[in-house]
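Before I ask anything, here is the structure I am working with.
Heads up, one of the protein chains got dropped from this complex, but the rest are sitting where they should.
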């Protein structure tokens, strides 16, 4: 199975956050990873667009009940109809989480990840636990993500 | 409809937190409120026990798929089978939230409440937003909760 | 814990189905049972109204994200925001199901009940399994429901 990286962040973002998320998406796709996201706007759109540019695969786990609510760069819309309840599926389906900025929806996802022992890499995000691995750039964050998946998978094989 | 107050907190607690939660449950029941909680141990059990002592009604929104997993003081078990996904139902079903201490599960609930504009009253809990109303005692917290429900309901009637 | 009886059926009903559901609600309340339903109109409203007349307790497990969407006779709205996904919670939270008429939503609930081995009593409903206990009147259905809960609880105690 290809590595699955969840990318989370607010649906309303500034230009810098948008660019950061876009770069994260590009880097994940370049290395053959699958982007898992919430499928909507802001960070979710930016990371999808970035991955799309590099022919990456993007899964959008949608809150609403229609596939067409997805942003334009989603390859596989998962239509939950569970509203914010879909946040836990974004987290549970990812091997590692990259959090970019974010508001309370993002904080709920970070909380679930920490609760479920899914590693969280933070790019200028909520600072609620020392378990969050702070990263300074998209490249560094994606490097860290692939490295974590690699070591986790190897541990499980033993 | 009777006021519905969600009480959240960790499943593993120290003696002080247990007593605080128990007092919160008693006070809610004395004033005719319904306790909504996650139905399991720790803060959830303590608030249920407190309300039970005063013949209050306690709803436990359970993560698992069996009613018998509920603690001994739950009057109405809601069996979701949705794991931590049930956290959002605890929040959405409550008119106001009282958070007592808590770990990452509690933080996910606080995040959902802030996301959905449900007021959060905190007793020594996560300090992630100025919107959380800090309270110093069970009595003060429950007073504040009923007062908030009262004013919200009146606003909606206008 | 009081017996919890789930009552399911369509949101659009004819006069006869409405009366049947209302009688079922009355009978459950008279015997001290809790009505669990989907909280909306049609059969859900009728059973809630019936129970309400006899001062029974009614839980409405709502598909939407607002408590005020509940019908006028709901005592405890459980706000899921999970759309039709809430159907499984109606079933899982009930010790026995009484199905009255119904369309595809009701069929999904009957299916879940049969899948989870929750007994289903049918009043002129879907005929998809011999496991569905056919009943001829509200009184008979409620008698059967309490009798089933009684024997199930006794079996578990042994």
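The letters A, B and C name the chains in turn, as written, and every chain counts its residues from 1.
To be clear about the criterion, a contact is a pair of C-beta atoms (placed from the backbone, for glycine too) under 8 Å apart; a residue touches a chain by one contact, two chains touch by 3 or more.
Predicted, not measured: the structure shown is a model, and the values here were computed from it.
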| item | value |
| --- | --- |
| Omitted chain - touching chains that are shown | A, B, C |
| Omitted-chain contact residue, chosen from A:28, A:79 or A:96 | A:79 |
| Touching the absent chain when the full complex is considered, from A:59, A:96 or A:121 | A:59 |
| Touch with the omitted chain, as defined above, among C:2, C:66 or C:115 | C:115 |
| Residue ranges of subunit B at the interface with the undisplayed chain | 65, 80-85 |
| Missing-chain contacts mapped onto subunit A | 1-2, 4, 34, 57, 59, 61, 65, 67-68, 74-82, 88-89, 92-93, 95, 116, 156 |
| On subunit C, residues whose C-beta touches the chain left out of the figure | 82-85, 87-89, 103-105, 107-108, 111-112, 114-116, 126, 128-129 |
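Throughout what follows, only the chains that are shown with their structure count from here on.
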| item | value |
| --- | --- |
| Interchain centroid distance [CA atoms averaged], subunit A/subunit C, Å | 40 |
| Centroid spacing, where centroids are CA-atom means, of subunit A and subunit B in whole angstrom | 30 |
| Inter-centroid spacing, subunit C versus subunit B (mean Cα positions, whole Å) | 27 |
| Multi-partner residues of subunit B (at least 2 other chains) | 82, 88-89, 116 |
